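One protein chain is absent from this view; the other protein chains keep their places.
For chain A:
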Amino acid sequence: MDAVEKANAERQRRWAKDQKIGEGTYAVVYRGREVATGRKVAIKKIKVGQFKDGLDMSAIREVKYLRELKHQNVIELLDVFSSKMNLNLVLEFLDTDLELVIKDRSLVFLPADIKSWMAMTFRGLEFCHRNFILHRDLKPNNLLIAADGQLKLADFGLARDFADPGYKMTCQVITRWYRPAELLFGSRYYSTAVDIWSVGCIFAELMLRTPYLPGESDMDQLKTIFRALGTPTEEEWPGHTKLPDYVPVGQFPKTPLRDLFTAASADCLNLLSKCLIYEPRRRISAKEALNHPYFFALPYPTHPSKLPKPAPKRSSLLPLEELDGNAEPNSSGPGVKANPPNKLKRKHSEDGMNERSKSIARRLDFSQ
């Protein structure tokens, strides 16, 4: 046994694996604990060997970025070790995620609760952005919630660092409903603003309790965005017609946000509108957002420990499925989550939600 193997064995001994709690295309998630302290953790076992090209891209990304990020509002990667042919990531154990919270109709959100979640999201995102990391897959089920109510950004399977000048990035990222127009138009040079758009969609979803821009395909997504926010003009977004995949989708008038968000305060709508500006350079940054008057106005953001949470009965099972980057039991073969563009990204969680969600507006019929 050489030194590396010895070190690995030592690390492996620190963690005990318990039962399996979820499985995705490239990983199996187990509940586990730290042997010395008994602290609950989630262990994500990456399946190696199934792929000819070696490790799955998202596993590499997740390790690469989470290893470096340590913040109250970002999920913590505690350890990495290998066992036989597999790679194991030891992650912080988190109770639930924001999607389950939004879907739980028995919970009532106060304006102050939404403010608190938004502040924590922006704080986590600001930390990523200041370290020049784009998350590129923000959506409610990637915002996990700890037992003490703290919200944490998770699933860095699509993250990357800010590209050097002239290097292209892929535009097939971010779950469709949260994807900004510049990515839908195929821009290969983009910035941290793409994450802000996603946060804007999540912000709206928290108020509406249903996805704000649920497009059925990439084309339909553009139409949905323009129908909600109006078609951008050349002054509003200079140069967008030159983007690689630009197609005219029709002219839609602007409707004031106030029409849809009737109960929101003026500050709140102001911040929302700044997150949903078409021109990425004018879109608010995470740091500016944190200094927006919305967060300082009364009511104060709810203390995290008092935020609404689903009843704990099922929470032990579902959220960890979410933890797993590619937990999409129905999809076949490897691939980055946002890559197959015609697939409904929420499928797996909807299947899990059974009868209860049938009455919820978000359950749309995509069969035709």
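By our rule, a contact is a pair of C-beta atoms (placed from the backbone, for glycine too) under 8 Å apart; a residue touches a chain by one contact, two chains touch by 3 or more; residues count from 1.
One rule holds in what follows: contacts and distances are computed from a predicted model.
Q: With one chain of the assembly withheld, which option in "Ubiquinone biosynthesis O-methyltransferase, mitochondrial", "RNA polymerase II transcription factor B subunit 3", "Prefoldin subunit 5" or "Trm112p-domain-containing protein" matches that chain's UniProt protein name?
A: Going by its UniProt entry, the chain not pictured is "RNA polymerase II transcription factor B subunit 3".
Q: Of A:F81, A:F203 or A:W237, which one is in contact with the hidden chain?
A: Final answer for the missing-chain contact: A:W237.
Q: One chain isn't shown here. Among A:A16, A:I60 or A:A297, which residue touches it?
A: A:A297
Q: Out of A:V194, A:I225, A:V249 or A:L276, which is the one that touches the chain we can't see?
A: A:V194
Q: Among A:I133, A:L158, A:A204 or A:C275, which one touches the chain that has been omitted from the display?
A: A:I133
Q: From the listed residues A:D56, A:D95, A:D155 or A:E182, report the one that touches the chain absent from this view.
A: Touches the omitted chain: A:E182.
Q: Going by the touch rule given at the top, which residues of chain A touch the chain that is not shown?
A: Within chain A, the residues that touch the unshown chain are 68-72, 108-112, 115, 119, 123, 126-127, 130-133, 161-166, 182, 185, 187-194, 237-240, 242-244, 262-263, 265-267, 279-281, 283, 287, 290-291, 295-303, 305-306.
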